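Inspection log for the structure reproduced underneath, given as structure tokens.
A protein chain is absent from this complex, but the other protein chains hold their places.
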């Protein structure tokens, strides 16, 4: 039985505690949060767990095997480093760290000490993303043309990061998982209206094979939109994550170049066929992810969403920062 | 009775002919198209109009007062110039011309000869845009934060222009009409997948007062989306032009900065109130626009969507072209 | 060339004139309406047609082969009878007549004189209904369980009929076309709120093979709904006629009985699989219908939506009237 200590019991922490509590082979033994109100909530919901405001009680406890870090990004490196140095496996909320250098150091420590790192890219464990991966891998869409994601809603403003660091890791990790081709460069632009952090931003990612990605992230939208279009040579896909019943739709639509032309003729033909919405299960992604981490540790296997995967996403975020500072200049990765 | 000659009877021309036929004070007397099949269609639908494949028969006819140019963009300048030089008022499909220089020359000719130019920015005559203008002018939204438009569908590919020149004039003209602040710069990026013209593009426009605009145009989308979010300090608006019944929704939602903070407290408060969908009439925009042009000529008034308005949009398009060629570099206007 | 006279140029008449004008083998030569304003509209839109306020000029004209009756239901019988007696084929707006007796007399006259009757059940010529027919005929749905239609909107109130006679003929004719089993009985109930005619009504139709149909018609709904659920043993179908893009969705969902068990166990299993939305063409139904009528006359064939089909629908409507008067009593057909 792997014993888990959770640091951070704010918005997302309760979900982490709940899921690690019910899976096989693990139990949550201690929860840390600086906020006494949060600790009261832990006591009420989970009277069997110990609580503490001091993260060192978690990272250095001899009774803990896994430390989960569900705190603001700026603190990930310090907390994860302490845990690793004390021989704990770590499960870190996304984005992995506040810089690539931090991520690289954590990966190095974990390798030396043969410890596992998992970065919480929960979307990779949803039925929707797994179904899309299957569809792409089976070449249903053909060569990809573009990935276009709109991920907007009102808040939640983060105090230490901008909207890109908050929302874009979802798309970066999904693209990292779905698209076989490599990102070559990013460009990002945005504006801050409420405080000094960008609350609206638009990101371009340029891949090999002429694939283009676009991500629209916004904390100031009156409506919540979670729509991703994936265009391919053969078919096209729309993933609407706020649609409970028909999250994924595959359209037999596309364009084909025709030979004959002339200035007053269109150069292309359109194909408009059926639409198909595969069944998408409702199983909870976080449960699958937490179980997967425990299994990886038990079998001494490297999770696919490991520190290296987390690092790739942080590098994208750093490139976005550089582009933001340079008026949306294209920045190579 | 103003006599109208229409050049171009392809996709949009029939709507122009039909609307100029039914309004007061005007009649369509002749239609020109290079394609004999189009001319056959004219004869069937409008047996009373003369037809010709030769545009000079329209531009030089002494029996014509207004020439409407509904042809590919590359031909606008030549046709409109001939018409103006022959003393005709001109109604030109958007975008006005293929370059700012062309537009400026046409404006100059028209001024010298006291002729009217109207550029067909039809959206400005829709009930939806007029209602949004009223809402903004009454300061319902407060200071604007952003304008974010998604304008995507499958085709129609244009043979002589890219997707920006095809779809972005709608948003450029709407912003020109709605937003009191000035555009300072644009940045555009895109990719061509089917032929040499960009079929997907993303445009940023930076205004004074920290307003940011974003336009997503795409000829390769499996679904038709026409959604514009307009975020303001006080309220936020969503315009969904493919929703027949509730095109405009105004949300009493927003964000307010609070004073107290601390590293683990959020810095902002959220307001989530009612939504309101004003009635939007169904009157045909093109009928209103064509009637307005005839009225302007009769009263010797300058239409607000005149050559100058058309020129402002062409300058935006030219700046997009320059940005496209420079990897999305920000280009001042 | 069959020469057509149209009686009635109100809400639907202009569509009839327009479609009969463009199809092959026919031309509209005269239009009748009692309202002088309507006749002015005819003159403006179709200067080549003669107009008259006197229906006898249409029904008795030696220059007319087909009379179309697009007037209030109470006048159908008289006008169609005159036309038939004068040797004209007739195309009659739905519902065919105000009573079964009237319909039977018209059918008898037409048979004696070898003339064609077509009743305008336009929905049977839509791509949506034809696609549903194909799906049912190919046994995709399996044995049918139910047909459940919601057909509600605000107005248009009819002055001489109630909401059942106005809207239910659509569903009655569609069921007559789709369902191989016979209607055994109907029951109808409703209420009049605005004048003496029911403006809200609910209709049950009981078929052989345990199929049940339900039709919800309402002139007092704030929203327009056109949704039909068709449940079958194998699959289920939703037809949403106000959805421009995905009118028909077929769900691989259903229920299967499991070996019975104990009081605290459910007795059934659920199947929840993929959804599929076949492409539905956008061709205009009325054009196909009018062309089909002309073809039937030319080839001396009986249209499937002939007087007998119209009579079957009128019998359903009469049974509804009887049920309405008897508090929703089940009335055999």
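Things to note:
Order of writing sets the chain letters: A, B and C. Residues in each chain are counted from 1.
The rule is short, and it goes like this: contacts are C-beta pairs under 8 Å (C-beta built on N, C-alpha and C of every residue); 3 or more make two chains touch, one makes a residue touch a chain.
This structure is a prediction, so every number in the text was calculated from the model and none was measured.
Within the full complex, the residue among C:27, C:150 or C:295 touching the omitted chain is C:150. Check C:5, C:95, C:183 or C:231 against the missing chain and you find that the one touching it is C:231.
Among C:99, C:189 or C:295, only C:189 touches the chain that is left out of the view. On the side of chain B, the interface with the absent chain consists of residues 246, 252, 272-279, using the contact rule stated above. One chain of the complex is left out; on chain C, the residues touching it are 10, 34-35, 72, 145-146, 148, 150, 152, 154-157, 159-160, 187, 189-191, 193-195, 200, 202, 204, 210, 212, 214, 216, 218-223, 229, 231, 235-238, 249, 251, 253-255, 257, 263-268, 270, 272, 327-330.
Everything below uses one rule, namely that only the chains that are shown with their structure count from here on.
Among the chains, the centre nearest to the mean of all shown protein C-alpha atoms is found for B.
Taking each chain's centre as the mean of its C-alpha atoms, chain A lies 38 Å from chain B.
Averaging C-alpha coordinates per chain places the centre of chain A 53 Å away from that of chain C. Residue positions of chain A with contacts to 2 or more other chains are 272.
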